[in-house]
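Got a structure here, written out as structure tokens. Questions coming.
With one protein chain held back, the other chains of the complex are shown just where they sit.
And then chain A:
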Amino acid sequence: MMEINELKKKAIEIRKETLEMIYNAKTGHTGSDLSCTDILVALYYEVMNIDPKNPEMINRDQYIQSKGHAAEVLWTVLANKGFFEKAELKKFSQYGSRLIGHPNNKVAGVEMNTGSLGHGLSVSVGIALAGKMNGDNFHIYTLMGDGELAEGSIWEGAMAAANFGLDNLTAIIDRNGLQITGASEDVMKMESLKDKWIAFGWEVQEIDGNNMEILVDTLRKPNKTGIPKMIIAHTIKGKGISFIENKANWHHKVPTEDEMMTALSELNQQLEELKNV
């Protein structure tokens, strides 16, 4: 178990490396990555039972990233956990590389290929259902974007998860309030989100999705028997870098050299502050 302060530091390191990767490759979903970095760190460093040396371990917990476009942060986390060499991150998006702009299960640690939004929840229902049939003892976590919820397939999955009583399933909505075009609530109204999921038969928790302590706490709590769990994680898109935070146009913008310097110095500053805790 890692201390909360260590997890927070880890999240900042991951943010730095993710940005470097995007900056090198001149492509990536900067805002989308930074928004869910804390969620991935909580899952991979604290909550999930996984073994990078044995990626197909029986009864491992599984993670499905339905918002596949935030691949850069996933690659960074997987490399840091030791699923592959960190040096490979430099090849992200390059000719011939297996590290592409979406999760790709040619790489150990990735369970399912994603990138087309609205698939992850139903796929997770299938995994959870098979787990139940086998009597397996693992948990599955699925991360979705909030704009993604406009896909009808999400609601088919929502219905099915409750119908099958999948208490081995936790879904997380990265509720950063933005998508490509602008504010998600302007693009397609979805409030009250909590009421919708409750009506679909889920147990719903609404939390600050950039708060490590709360994240770990909420993710660790077991599901109620026979009920899938939804965590509506209120996050900041672009979290951690002042000029990227809450800006729709940073969805897939790449920092310039100057922006990169400022971003890194802001993150270093945050690291310093945590060292003094």
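We adopt the following convention: a contact is a pair of C-beta atoms (placed from the backbone, for glycine too) under 8 Å apart; a residue touches a chain by one contact, two chains touch by 3 or more; residues count from 1.
By definition in this document, contacts and distances are computed from a predicted model.
J.: Report the protein name recorded by UniProt for the chain absent from the figure; options are "Polyamine ABC transporter permease", "ABC-type nitrate/sulfonate/bicarbonate transport system ATPase subunit", "Transketolase" or "PadR family transcriptional regulator".
T.: Record says "Transketolase".
J.: Kindly state which of the options A:187, A:227 or A:264 is in contact with the chain not pictured.
T.: If we include the chain that is not displayed, A:187 is the one touching it.
J.: Which residue among A:5, A:54 or A:94 touches the omitted chain?
T.: Only one listed residue reaches the unshown chain, and that is A:94.
J.: For the chain left out of this view, which of A:114, A:170, A:218 or A:235 touches it?
T.: Checking the options A:114, A:170, A:218 or A:235, the one contacting the hidden chain is A:114.
J.: Can you list, in ascending order, the chain A residues touching the missing chain?
T.: Contacting residues on chain A, toward the hidden partner: 27, 68, 93-98, 100-102, 104, 113-118, 147-148, 150-152, 179-181, 184, 187-188.
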